[in-house]
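Sharing a structure, written as structure tokens. Questions coming.
Note that this complex is displayed minus one protein chain, with the remaining chains in position.
Then we have chain A:
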Amino acid sequence: MIPAGFEYHRPGDIASAIGILQEHGDEARVIAGGHSLIPMMKLRMAEMGHLVDLQAIEELKGIEIGADTVSLGAMVTQHELITHDGLATAIPLIREAALQVADPQVRYVGTVGGNVANGDPGNDMPGLMQCLNATFELSGPDGRRSVAAREFYEAAYFTARDDEEILTRISIPVPGAGVGQAYEKQKRKIGDYATAAAAVMVGNGQASVAMTNLADTPVWSESASNALADGDVSGCVAAMLDAIDPVADNRGPVEFKKHVAAVMLRRAIERAQSRAD
């Protein structure tokens, strides 16, 4: 399995990376950890003349824990999300979800930026970021802009990011004290994408609920979140089942996926509530 040939670039800053993307247009793509892209390149389902490796760009790295906001560099790996003590204290939900992404080797190189930017409905981080109401920072030829995670996903592999833009950082509001959080994921085996996964925050009269791999985008449901904020678990599950749109595939028929979605959501709610003050 040999990918098609390409020219390799390793720019040292964001401006240089964007310059390469502008110069080569459709022929260029950025690579972060590469564990979604390289398998596609090996299958020749992705081919590009220019590969722009983001590993040397310092601005894309690092986890910053503020009093109100956590900032994650796009090149922060799942492994770093798991092993960062400050992050585990500020937003434990991220670590809980990252531990369920792929397998240990993939987590050493797989990045949070790649996970959210790729637009794969199977990825765990997009739904998680919608639950957390994160904001994605994008840099492009026309400067910087921010897009809410809840507005970012348009269809499978289609997002609000333009081809010449790079997702640089993720800003996440730190949930208030007393907010319980939980991530539940059903998968067939280690390394698999979710059959269904649920991210839940609840407490202080508020709630947020998002689910993964049950439509061609992650699904954050306002009505499900509102129902849970009012303490109506059954109403929350019903609203979410109404919002998702799973299709039959090798993870099961639609009826099964809806069943698993409800089970995951109820479990996540129960655990999040048990962690709320």
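By our rule, a residue touches a chain if its C-beta (ideal position, glycine included) is under 8 Å from a C-beta of that chain, and two chains touch if they have at least 3 such contacts; residues count from 1.
In this text, contacts and distances are computed from a predicted model.
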"Heme chaperone HemW", "Multiple sugar transport system permease protein", "ABC transporter ATP-binding protein" or "Carbon monoxide dehydrogenase small chain" - which is the UniProt name of the missing chain: "Carbon monoxide dehydrogenase small chain"
Given A:Ile20, A:Ile65, A:Ala88 or A:Val106, the one touching the chain that is not displayed: A:Val106
Residue, one of A:Ile38, A:Val233 or A:Ala276, that touches the chain absent here: A:Ile38
Chain not shown: contacting residue from A:Leu51, A:Leu132, A:Ala149 or A:Ala199: A:Leu51
Sole contact to the chain not displayed, among A:Gly191, A:Gly231 or A:Pro253: A:Gly191
Residues from chain A at the interface with the omitted partner, ascending: 1-8, 10, 31, 34-35, 38-39, 41-42, 51, 53, 55, 79, 102-106, 108-109, 190-191
